[in-house]
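All protein chains but one are shown at their positions in the complex.
This part shows chain A:
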């Protein structure tokens, strides 16, 4: 992999730090007028999702990480692994529970997700920003009560629990923003 110098550190760049792949979040240039320049860098460790702050002398470099975000179709799970397929090559990848993480509660078969590959194997899975899922469990709906205000929890077919308006019922399909977990609307 190529090396990247501190002046090339940009948000989203993937680099190796202490043996782990990291994504750069912020890079602040610090320099006393007459002194040596430094870069204070915020990074997210892509294995642990922890955010850390490191200071580098300006001009130092880090090795790029072999990390690639790839669109893949979710196929199925056998309980131990979740299987994804690259649509162009039909190549399949298995992701463990750690890699799937919170995406688990939003995954429906055939959805297109972003799978982050590190040295060729799945490191993390990002679900689509918006998903449409069926409600499988909620208090009975108050039909006709479409007035604003009031919500109740509803369990969706993938396992996620979201707050929905009172008029919705079991069997309804709702659109949810997976980044916030918020209800966006009913799908007719």
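By definition in this document, contacts are C-beta pairs under 8 Å (C-beta built on N, C-alpha and C of every residue); 3 or more make two chains touch, one makes a residue touch a chain; residues count from 1.
Operating definition for what follows: contacts and distances are computed from a predicted model.
Student: Among "DNA2/NAM7 helicase helicase domain-containing protein", "EF-P lysine aminoacylase GenX", "Urease accessory protein UreF" or "Carbon-monoxide dehydrogenase small subunit", find the name that the UniProt record gives to the complex chain excluded from display.
Tutor: Answer from the record: the omitted chain is "EF-P lysine aminoacylase GenX".
Student: Which listed residue (A:37, A:85, A:104 or A:173) would be found touching the missing chain in the intact complex?
Tutor: Of these options, the touching residue for the absent chain is A:37.
Student: In the complete assembly, which of A:55, A:96 or A:129 touches the absent chain?
Tutor: Final answer for the missing-chain contact: A:55.
Student: Tell me, which residues in chain A touch the chain that this view leaves out?
Tutor: Its contact residues with the unshown chain are 7, 28-38, 54-58, 60.
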